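The following block contains the structure, expressed as structure tokens.
Apart from one protein chain that is not included, each protein chain of the complex appears where it belongs.
Labels run A and B following the written order; every chain starts at residue 1.
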Amino acid sequence: MSSSIFDSSPGDSNPGGDFAAREAAIALPPRNTALRRFCRHRLAMAGAIIIAILVLGSYLGPYLIPYDDTFIDIMQRFAPPFSGAHILGTDELGRDMLARLMMGGRISLAVGFTAMVISMGIGILVGAIAGYYGGIVGAALMRFVDAVLCFPSIFLLLALAALIEPGVASITLLIAATAWMDVARIVEGQIRGLRERDFAVAAEALGASDLRIVFRELVPNAVAPIVVAATLNVAKAILLESYVSYLGYGIQPPTPSWGNMLNNAQIYLTSAPWLAILPGLFITLAVTSFNFLGDGLRDALDPRMENH
Amino acid sequence: MAPYLIRRFGQAVLLLLVVSMIGFAILHLAPGGPMAQYAIGSNMSQEDLDRIAQQLGLDRPLPVQYAEWLWRMLGGDWGTSFRDGQPVLHVIGSHLGATLQLMLTATLLAIFLGCWIGILGAIRRYSVFDYLATIGAMVALSIPTFWFGLVTIFVFSVELGWLPAGNRETVGDGSLLDMLHHLIAPAMVLALVETAIWSRFMRSSMLDVVNQDYIRTARAKGLPRFKVLTRHALRNALLPMITVAGLQMPTLLGGALVTETVFTWPGMGRLFLDSISYRDYPVVMGILMFSAAMVLIGNLLADMLYAVADPRIRLG
């Protein structure tokens, strides 16, 4: 067994538990905590930088390369990456992969971001109402949240997507409709907790309207977990978009998205594996970056989460 | 213990009721609603449709329709598939085995790997292994499952030729060995996300435990570190994992759907997708309700198991 673990490590936030910490006030964090913090911080920074590059590349990139994402060139089908004029190769219709990845990135990132904004809106609204009013209204809303969470989000998303005309806007709305529950729970919990505190009572006594209390006083105080949830929600939305689009019920071709570019790729896995590998890499890169960023933000904004 | 479980059971029933309302609402959002079967691709006149609607009781108030629908659901009458005329429950049942096999294999794999990674990460906290496990888990949670499936097929089937690229068995073979051979890749793919989740929860649970006073007590007794780990830390650290297991059902089901699609695995998820493309709404609805019920049952089972495993709950 290695040494370090059964020993109390003074950096831990463990009320009443850690006697070395309690007693010695040695509250010197062990070297490694700092290293870890720094490392996490660096990963979050890297995430932020990659997100910036992906966004810039997707929005400006198409103006910088000589190919159009919809230009079909039958003579250039299945050109492998790094072998000719097309840096990342071409697809089954001879379209430039890089151009398609950039345009697909626009869609995937935009869908992810917009869906996040909408789902945050729904989640904050539902959570704030449930948390502030409590009682029957709050309980009913939160049981509704619980019930929606019983449906695996992909099942719900696909069932709903099958009912509508798929398009960028409708898919974005559907993703938002299946991703707001966690936020509602967070906000409800925060507001229920904050409501007990004095300042909400004070505002109430001063005659502020209910809405004013909720959105002026309480929501800003719950902002740290909301920001973290928002970042993680972008990652979730990008993933969900890729799932439905891959399965054929999301963004419809010819509009490219990272997800639907993979829709046909499995057929060509033997002859043109880059069709499958490249878009997936970009999804993974984007989602990982948002997740690391969210994780770093949680560390920075909420020191109580240190242990996890 | 009993009052606690009764309360939890009551909550689950209540939740199932809300779930069924959502399901009913979705059913009526479908184009043509419960009439879709007749409305799509048939040449019935509006009068015919109205008459059928009346016969089916669709002209009555929604709450009445809901009550009837719920009653039929509880009685096991989940409607018939548009596609092959079979009862929905029967159709689901014939695909359930394949899904459960995949989910169970992946879960066992994930629990085994995830717990080990988590425990080692906690014991050697801040070691190189711990960093790699942390970063690896984060990346694993960010990889789209279907893409990981594609990459797995590319590597192990296309390039190396070790594993079959799909299906549950080779046509005409179907031996146990053949089935296991087909199971490896999809189970591995489905297990990826689960392993990441298990390792994270296990690590944090273990860290909570090893900093507890009773671990220090056990050391002060003169127990060697390894025995402190196995006799005192492990059981306490595994307790919250029961709850984690109960919460994995939605992730598992969603992952199974995607994995089954990539590997043409004849399970419930694949049936769901096929049913969607056929606009087979009764089956789509059936699977949606069935999966929600599985999620609920998973949670309930975890709660019951926890109550049995944790002596502190017995006070009620």
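Quick note on the criterion: contacts are C-beta pairs under 8 Å (C-beta built on N, C-alpha and C of every residue); 3 or more make two chains touch, one makes a residue touch a chain.
Basically, contacts and distances are computed from a predicted model.
From the set "Sulfite reductase", "Phosphonate C-P lyase system protein PhnL", "Peptide ABC transporter ATP-binding protein" or "PQQ-dependent dehydrogenase (Methanol/ethanol family)", the protein name that UniProt assigns to the chain left out of the figure is "Peptide ABC transporter ATP-binding protein". Check B:His95, B:His182 or B:Arg216 against the missing chain and you find that the one touching it is B:Arg216. Although one chain is not displayed, its contacts with subunit B can still be listed: residues 212-214, 216-224, 231-232, 235-236, 239, 310-312, 315.
The rule is short, and it goes like this: only the chains that are shown with their structure count from here on.
A straight line joining the Cα centres of subunit A and subunit B is 21 Å long. By the touch criterion stated above, subunit B contacts subunit A in their complex at residues 14-15, 18-19, 21-22, 26, 29-31, 122-127, 131, 135, 138-139, 141-148, 150-151, 153-154, 158, 165, 200, 204, 207-208, 210-213, 215-216, 219, 225-226, 228-229, 249-251, 253-254, 257-258, 261-262, 272-273, 276-277, 279, 284-285, 287-288, 291-292, 295-296.
Those residues of subunit A that touch subunit B in the shared complex are 1-2, 4-6, 8-9, 12, 14, 16-19, 30, 32-33, 35-36, 39, 43, 143-144, 146-156, 158-160, 162-163, 235, 239, 242-243, 246-249, 259, 262, 265-266, 269-270, 273, 276-277, 279-280, 283-284, 287-288, 291-292, 295, 307-308.
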